[in-house]
Every structure is written in C-alpha cells, then in structure tokens.
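Of the protein chains in this complex, all but one are displayed in their positions.
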Amino acid sequence: MAAPPALGIVATLKDAFRTVPGIVGGGMLVALLAMVVIVPIYAPFDVVSTWGDVSAWVDNPRLAGPEWSDIFVPGTLPRTITIQPEDFRKTKVVSETFGITTIVLRSTFDFSADYFPGELTFRLFTTFKDITPLVSVQLERPDGETVELLRTTPENQAPTANSYPFSQTITVPETLRNIRAWATSNFNATDVAFPKPEVTLFAEGGEDMLDPHRARLMRGEYGIRVIAVAFDSEDNIDGRFLVFGRVFGLAGTDHLRRDLLTGILWGAPVALAFGTVAALIVILTQTVFGAISGWYGGRTDEAVQRASDFFLIIPILPILILISIFYRPSIWAILFVVVAFSLVGGTSKVIRSIVLQVKQEQYVESATSYGASKIRILFKHIFPRVMPYTFALIALAVPAYIFLEASLAFLGLGDPVLPTWGSLLGTAYNNNAMFNGFWWWIALPSAGIIFATVAFALLGYSFDKVLNPRLREQ
Amino acid sequence: MAFGRYLIKRGVLLLITLVLAVYVSVIIANFGGFIDEILKGQIAFAVRTSLRADPDYAALPDDVQEEIFRVRFEGMVEARGLNEPFLPKTIRYTIDALQLKLGRAIVLTDAAGSDQIADIILERLPRTLILFFTADIIAAAFGIWLGMKMAHRAMSPMDRGLTVLSITTFVIPPWVFGIYFILIFGYGLRIFPPGGFLTTPPPTDPWLYTADFMYHLALPLGTVVFAIFGSWAYTTRNLVLQVMDEDFVMAGRAKGLSEGAVQRKYVLRAASPPIVTALALTLVGSWFGAIITETVFNWPGIGLLYFQAIQVFDAPIIIGLIAVYAVLLVATVFVLDLTYGLLDPRVRATRGA
Amino acid sequence: MGEPLVSLTGLTKWFEIGGGMFRRPLHVRAVDDVSLVIQRGETLALVGESGSGKTTLGRTILRLLEPTDGEIQFAGKIVTHLKDKDLKWLRRKAQMIPQDPYSSLNPTYPVNKALEEPLVIHGLGNRQERWERILTALDSVHLTPPEFFAHKYPHMLSGGQRQRVVVARAMILDPEFIVADEPVSMLDASVKVSILRILKEIQENLGVGFLHITHDLATAHHFAERIGIMYAGKLVEMGPHESLLTEPLHPYTQALIEAIPDPDPENRFRERPALPGEPPSLVNPPAGCRFHPRCPIAREGLCDVEEPLLRELRPGHFVACHLAE
Partner (left out) sequence: MAILELEHLNFHYRTLRGAVRAVDDISFEVEKGHTLAIVGESGCGKTSTAAAILRLLPKNVARYDGIVRLDGKNVMELSDEEFRKTVRWQGISMVFQGAMNALNPTARVGKQVAEPLQIHFDAEKEEAMARASESLRSVGLPEYVERSYPHELSGGMKQRVVIAMALILRPGLVILDEPTSALDVMTQTNIINLLKRLKKEEELSYIFITHDLALASELADEVGIMYAGQIREIGPSEYVYPSPKHPYTKALLKSVPILRSSESPISIPGVPPDLIESPFACRFHPRCSVSFEECGWSAQEFADILERLRASGEDGGVRWGEAEVEDDLTLVLKPEDGMDPVTYRKALEEAFHEQEESTRAFKAVTKVEVRDGGVAVTLHEATTPYMIGEAHRAACLLLRKGGEKDG
C-alpha cells in the first residue's frame, strides 16, 4: 500500500517535471498537444468527414509508402506526377464542311526516379452534343517511340470523368494488347504472362521490356498526346494524366488511396480527447467516492466497497463490445458507457486506503478540535493530500483508455466516422497489410499510439518517483 | 476458524455480485429487445425455408400459406419463451446463462459440429486458459525475479532503464505487440506461424500433435509474457524496496542469513501479499485482453469465439461468454482473497474478526 | 475556588468491536466511570500505561468522541451530547495538542496557513489582524523572528519547532482549556523541556487549564500541580503531585514509582521491583478491583468481588483501593 504523499499538488508537479522521465514525458506530451493544434490547419474536419468517401481520394497512389522510404532503398522512389487539364496544350481544329472537330492535347513530363511508377491513369472529361467523340491516347517516349494506349469513345459527360487505369491489376484490355503488340513488333520483346503496362511503357526498349522483373527503367522526357475527333463544333475534351508514384506524403496511403497522415494526425486529438476525458472523469469520480468512503466510513464505506466489487467483476470490455456492435455508438457514447461502468473501482480502493492513512494523522483530529467541519476537512486537508496520487493515476489511466478505444476500433467497432489509430490498424490488419509488407500502414498508426501512451506512462512514472520517497532518496 | 468464516462471507458476496453482473449484461444485450428481434428473424427464416421445401405448401393459396406460417412461427416463438414479459424473461436468461444452459448456437459450432453452447464454449475455454495462465505464470516468475534484481540495484542505470521498459510494456496491451511480433517473426523472419493453434491438417501422432501445438503457442505466449512481465517487475521492485528497509529484514541479515536467503525468506515473503493483490488485476485484465489478443493471433479460445460470435450476431453464445467471463473474474477475485489470507497471517486474524 | 473549568461525572466511553450479522458486538471499556474536575489555570497530569484509557478520556472531554455515559461540564455548560453544529463554541474554547509533531501539521500547509485556519473557521479578524495574531502566537512559542517561520513548510522544521507551531495553533484562539496528549514524548531530551516550559508559561500567563496526558511520571511531577493515575480505564488515584509521589496510596502507583529509574550508576547492581503480568483486557476486565490480579496486597473475597470507589483519604488526595489508609 502506498504511503500518503506529503507534498502538495504544485510541489509534486514541480518535482515531477524535474525528473528525467518527467521531462521526456512532458516533452512528448507538448509535442502531442502541438499536433492537436496543428492538425485542424493541416487537415480541416471536412477532410476527415470525407474519410469514408472513396471518390475523394482517387488522385492518390494506392498503398504507397511514405516518401521517406527512400532511405531504405538505393536511389529515389517515384513521386506521383499529375498533369492537370490546364497543363495540356490544346489545339482545336474545326472542319467547316462536316462539322468535324479535331482536338489535340499534348503535354510532357520528366521521369527521373530510379524505379518504375506504380500505376498510370488517364481521366478524360468530355462535353459532346449527340455523338460521343473518338479519342486516342498516346504516350511518347524519350526514345522517340509513340505507343497508343487507348482508342475509345467516352460515354460520360463532364464533369463526370471517364477513368482509364493502366496498371497490372486493372487495365483496359485493349491497352494491354496494344502494348504487347508494340513491344513484340518494335523491339522483339519476349512475351510474358502478366506484363505490367506501367513497367513496359517506361522500360528501355529490348527483349526484356515486357518482363516486370527484368525490364530496365528508361529516364527522360515523356509526352502524352490525346487526339479526339468530335462531331460538333461545341464538343470539347480535357484530360488529366496521373503517373502514380510508389510513395506518398509523410505516412503513405492505404488500399483506398487515403492519405494515412490525415488519419494518423486526426488520431492524436481523438485519442487524447478520449483518453484524457475518460481518465479524468473516471479517476476523479473514483477519487471522490474513494475519499468519501474512507473519510465517512460506516455504511457509506460499506456501500462504496460493495459497489466497487461489483464494478470490478462486471466484464466491461465484452459488454462494451456488445454495445458497440448492437448500437454502433459514436465515440462520445462509448465514453459515456465507459464512465458509467467505472464510477467506483480500483482507484477508489487505492484512494480509500490512502485516506484511511491520512485520517490517522493527528492534524486531521486537530482540525476537528479547532472546529473544522467534516466536509471542510475532506476538501481542505484530505483532498490536497490525495490529489497528487490522483494525478499519477490519471496519467497512468490515459494510456489504458487510449488503448480501450483503439481495441474497439481495431475490432471495427469504433466511431463510424472518425479515423482513429485503432481503426487504421484494424483496417490494415484486415487487409493483410502484414502479409503484403505494407509496413507503414501498421507501423505508423501504432507508433502514434505508442508515442502517446509512452508519454503518459513516463509522466505517471515521474509522479510515482516523486510520491514514493523510497524511490526518490538514495 | 475465523478465516474460514471470512472466506464464506466473501464467497457469498461475490456470488451475489456475479449474479448481478450477469443480469446487467443480459439486460444490456437485450436492450429494446434487440436480441429477441434477431432471434425472431432467424426463426421466421427457418420456418419459411422449411415450408418452401414442401411442394404441397407451395400449392396452397397465399392467405392460407400465410396463416400456416404465422401459426408455426408463433408456436416456435412461444416455445423459446420470446414472448414472456421483460422481467421473467431476463431472469430466466440469467439463470440459464449461469448454468450455460443456453441451448443451441445460431451459427457457430464446435469442431465436432455440435451447436450446443456448452460444447462450443467448453471446447474453447481450455485453450484460453492454457495460453493466459501459462503466460501469467511465466511473466510472474520472470517479472518477480527481475523486480528483485532491480530493487537490489535501485537507481542504477540498469534499474532506471528496466523501469522505463517495464512501465512502457505494461501500458501497451499484448495485441499491439502481437501485431508487431507477427509482422517480424511470422512474416518477416518466418520463425513462427503467424496464427492459428495447429497446422491443417493437424498431425495425428500425439507427440507431433503436442509439438505442433507448442510451436503455435510460442509466439502468442511470448507476446503476452512480454506485455505483462513489466507490471510484475515494476510492482515487485517497488514493494521490495519498501520492505527492504524494514527492521526484520535487517534482523535477518544480522542473524547471518545469506543475501539470497534474506531476499527470498524475508523480503519477498513479506512483500508477496500486496504483490498478489496488485497483480490479480493483471490477470483480470488479461481475461479481457483475450478477446483482441486471440483475434490477432487467430487463437481459437473464448476471446476469438466472442469476436466470431459478435460478427455473426450469435446472441446465445455472446450471453454465455459474458457469463463465463464474469465467472472467471469472480474466481480470480476469490482466489486472490484466499491467497492473500494464506500469505499474510495477519489477515487471517484481522479480516476474520 | 470558583466554578471549575471542566467537570466530569461518571464519564464512560466504550467502543464497539466485532459486531456482525450473526454476532453480538463486544465492548472495549476504554474509559469507565471517571469523575474529576480541572480548575482554570491549573495543570492536571493524567498518567497511565498505554491502553489505560487516558488518551480516550482526553478525546472524549473534547467531544472528539461521543461519550457512552456520564456528563461533561465545560465552563458551567453541559456539553455531553451537544450536536456537531452546537459544538463550535466548545471548539473555540478547548484545544488539543497531539503527540506526534510529524503528523500533527498538514505537510502541504505552510506555518501561517496552518495557524490561520482556526481563525478563518471561527471568522475572527480580517487578513491583517489574522496575520498579526499569527506573528504574536509564533512569538509566544519563541519561534523568533516570527516572519521567518511563518512561511516555512513543516518539513523544513525540526521536531521541536514543529511542536511549537502546534502549540501556537492551539493558542491562537485564546482557549481556556487545552488537552495535551503526550506533547513531548516523541522529542529529544534536550528539546522536551523547552516545550514543557512554554506550556507552563502559557498556563501561568494566560490562565489556561491543562489536561496533560503522559506516561512519564517524572515529567508530570515537574510540570503539573495535580496528578491522576489511570489503570485499565479507571482513575485509581489522584492528588497533588508532591503528596502523590511521596506518599502514594494505591499499590499500582507505588509500583509505578518504583519502576522508574533516576540516572544513578548504582542502579545496575540491583533489580527493580516490578509488577508481573500485563494490564487486563478491557473487553473482559477482572471483577472487583481491576488491578487485583497483579496486586501484591490484594485480599481474596474483597478485592476480586467489590469494586473500590474513589475516596478522599488526605485533603485533595483520592484513591480507589479498599486497603489504602
């Protein structure tokens, strides 16, 4: 049993922040708080509310590692190159006689990374009157070759895009045929079962260019040309060409191309808010009940003691999971349930035992003898003595609640809207991120949780060091 | 004997608490008749399926079909007691839950195909107990040993480092380490299987079977041990430090006991009751943690069962498991009381009085 | 002599223990039928071994404990069963000085805050007046310069200094009566006497009545006018300190005096007469005289049957023994 601390709150805090763990933990906490301030500026809440909306993230690469993954490999990994509609040079020739309109879009880009790009996507925005225009998309290579990627009649009217992905998994079949034919006829390339357009198109011409494992990268200036034949003078086309990189931002992306940094950053305020609020309410309520139980004794004590036995035995996590799955509560409703099931418990037992010790101290009796009322003694003399302990308990409880939320979210039972560290991990886990080596998807969100919990654990430890003189002396 | 009376008193109180806890869970689980609705839906589905299979039935006119369906459906609802008023129904559920007499599971079965709740749960329970009991025992033994070492060299760099490590590992739950360890040992280094409790198909030779089981047990076991040894070490360290300055320890040393004997016979012995108390909570925590830890490791104990049951809304299993959890907790607390009394002769007298 | 400051009649305090659902509670008869008076400006020392009920008696007089039976009169007013809210009057007039200087000050309060609290509770003075009273009080316990000590926290003070702060706190409400419960038993020899002197000064200068609870007969002899001896919840002898020490009437008092050594190198050559056994259980005290099982002169058929009453054998000197003359 811990001895009642002999220091006030202020003195305890001061001393705690003088110890090494206190400084480190405090520093980490300050960093987290800074993050909480910065996050809404970096990614306002409306970004977060689109978290579940797949279409909001289509221009990001899929399952890209963080940009700093470069440090693990020789050379640089490709970044995403986006050619926006306004980047294209547009020439429009309207034939007077037939009303046939020819539109040509052309743009160039420099590809200088040391690895093949991840995917290619062309988005076509067309406006047409009656007949869909005919569109041909061609890639111009630094070696002077031009490959036709696609010849199509886009159905969708702008602003809805016609999307044409070219990559191993989801390629327009025609594209693959074109590429195969081009590579075998122009370069005598050996055909393979599963060629990757994003590799072959950026490979040096030769026999290996169709084999994703053996093809050699060709750097240089590439061009993209779109030729459309439309049937009305008012018809128009615009394009957006995306050469997806293999890395993205500071934290990479997930299978839905979502920027994990947004998720991880928003995880901090959510985790901190949930953890701190839960810990504060739970520990403070338990402190109050514990103090009342120890100080008033008798039947009050008995009642609080029995209640804390009851709460100890209630299987709270299974019940929480049950509630989560049946009612899909928001994070605040979960918080409410957590608090409701922890009004008394372990902390009230600890606080009660400290109060019982403080109660024995003679200054408490002296206070009665000079006229202090019971309630005054409780607030003026007992609480100040247990509060430093409460602080330590709060600091140590915050991680527990952060992890409680994370656990629920991991099981897919967390808040349905907000991205949290736990839900990021859960999605990663369910998408076999471990097996596929998407390490950032696992490592970064869990690093967030671990960082936050270690900050609080160190703070708790520094309090403990100050409050337990035996650990301090010597 | 006074201590016996105390234990009986405690036992009765804990039993009452147990019943209350299960009752509360039943009410929560059935808030607004949620489970009842699910059950009714399932009954309706079953009735309809069985009727459709009958060609005579299809030939009947629609309103007659409907009438037959209604009668059968209501008969089954009645038979399962779903129409009882709230209070008797919840009480019946509670009594059934405590006896694990919850009838049939809706979806899940045990390995042999039985859909009896008791069969399913009792098949899984030993696996959970093996994993977590073994882990707790190893973690306790290692943690106490380490804690004593740390106390012995309190405030040395080794102690400080291990203290921070201990605190860090014990605030981080096993499943987080689990993810990392599976990533590293399961997929990265491929030393251990990343999940499951036996290879498929399991070996038939009993020795190989055991070896295979142990091989699958190693990683989850190691993870749980790694996640909880810290709390044993840190708690032991602090309590041992407190006891180490007591006069009777000094007396033991003065008597000529060797340092090791002083540590074992005096320090650890005297510090053990609070160590046991402080750490019963670790055990309690690991019962809960089982749900996620087992899910991560795909370890087919009651934790994973709970997760599976939840995903398919297998309500009777959920209630049954909550009851099992409550029993596990009560048993832990009761064993704690018992151990505490056996370890500290003072408690035997004072608590009994 | 006018009206006594404190007057106890048949004061009794029993504690209940071990009650439960199925068992009848037992009673510890900590204080059993004690009557005495304390005059204004006098010190009565209550001497006894631990468990003799002296501390319980002190607390009951101050109404920190609810008396089981009997009557407490304070300055002419009966306070035996006053409710908490009516006790404020008593709480201002009667104070206590507890034993342990290390736990009798709130470690989180600096000295000035500790001393100010009683004034705040009783709504005395404004900030400035309270500050002056604090300085005066510190000065009266020789903590000089008072400004220097006013801002110290207890852990910065030595045991003796703390106990002075405790005395100052007891004095700050100008009480008429103080119960000092072993005020110096935890202090070093060299510091003890200075605290006792301060208490003596206060008693003489301000006319405060003291109940000095102690186990140390020598201290009682030097710092009290009258001494009462308690044994197993009973007052067995009471009288002026000189006559009680030179002519003890109760066999227990005699044994107690015998047992206390003075510094004398000859001591080591002889064994000191001492009573065998231990004080009786207060749950089930012996019938008749509670001292009879250990009494060297107990008479069968008398002492183990009839309870002796307190009799005045000499002027002002009372004893509860059948055989004393």
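Here the chain labels run A, B and C in written order, and each chain numbers its own residues starting at 1.
As a working rule, a residue touches a chain if its C-beta (ideal position, glycine included) is under 8 Å from a C-beta of that chain, and two chains touch if they have at least 3 such contacts.
None of the values given here were measured: they were computed from a predicted structure.
Asker: Check each of C:His222, C:Arg299 or C:Arg314 against the chain that is not shown and name the one that touches it.
Answerer: C:His222
Asker: For the chain that's not shown, point to the residue among C:Glu66, C:Glu271 or C:Glu325 touching it.
Answerer: Of these options, the touching residue for the absent chain is C:Glu271.
Asker: Contacts of subunit B with the missing chain: which residues?
Answerer: These residues touch the chain not displayed: 153-154, 246-248, 250-258, 261, 265-266, 269-270, 343-346, 349.
Asker: List the subunit C residues touching the unshown chain?
Answerer: 49-50, 144-145, 147-148, 158-161, 188-194, 197, 215-219, 221-223, 245, 255-257, 259-265, 267-268, 271-272, 274-276, 278
Keep this in mind: only the chains that are shown with their structure count from here on.
Asker: Determine which two chains are connected by the greatest number of contacting C-beta pairs.
Answerer: Top-ranked chain pair by contact count is A-B.
Asker: For subunit B, which other chain has the most distant CA centre?
Answerer: C
Asker: Which chain, with its centre taken as the mean C-alpha position, is closest to the global C-alpha centre?
Answerer: Smallest offset from the overall C-alpha mean is found for B.
Asker: Suppose each chain is reduced to the average of its Cα coordinates; what separation in Å results between subunit B and subunit C?
Answerer: One centre to the other, that is 57 Å.
Asker: Could you work out how far the Cα centre of subunit A sits from that of subunit B, in whole Å?
Answerer: So the centroids are 30 Å from each other.
Asker: Need the CA-centroid distance for the pair subunit A / subunit C, whole Å please.
Answerer: That pair's centroid distance is 69 Å.
Asker: Please list all residues of subunit B that touch 2 or more other chains.
Answerer: As it turns out, subunit B has no residue touching two or more other chains.
Asker: Residue numbers in subunit C touching 2 or more other chains?
Answerer: none
Asker: Name, in rising order, each residue of subunit C that touches subunit A in their complex.
Answerer: Answer in residue numbers: 59, 62, 64, 84, 87-88, 91-92, 94-96, 98-100, 103-108, 117-118, 121-122, 155, 166, 169-170, 173.
Asker: Along subunit A, where are the residues that touch subunit C in the complex?
Answerer: Of all residues in subunit A, those touching subunit C are 6-8, 11, 360-363, 365-374, 376, 380-381, 384-385.
Asker: Touching residues of subunit B toward subunit A in the complex: what are they?
Answerer: 13-14, 17-18, 20-21, 24-25, 28-29, 31, 34, 154-155, 160, 163-164, 167-168, 171-173, 175-176, 179-180, 182-183, 186-187, 194, 238, 241-242, 245, 274, 281, 284, 287-288, 291-292, 295-296, 306-307, 310, 313, 318, 321-322, 325-326, 329-330, 333
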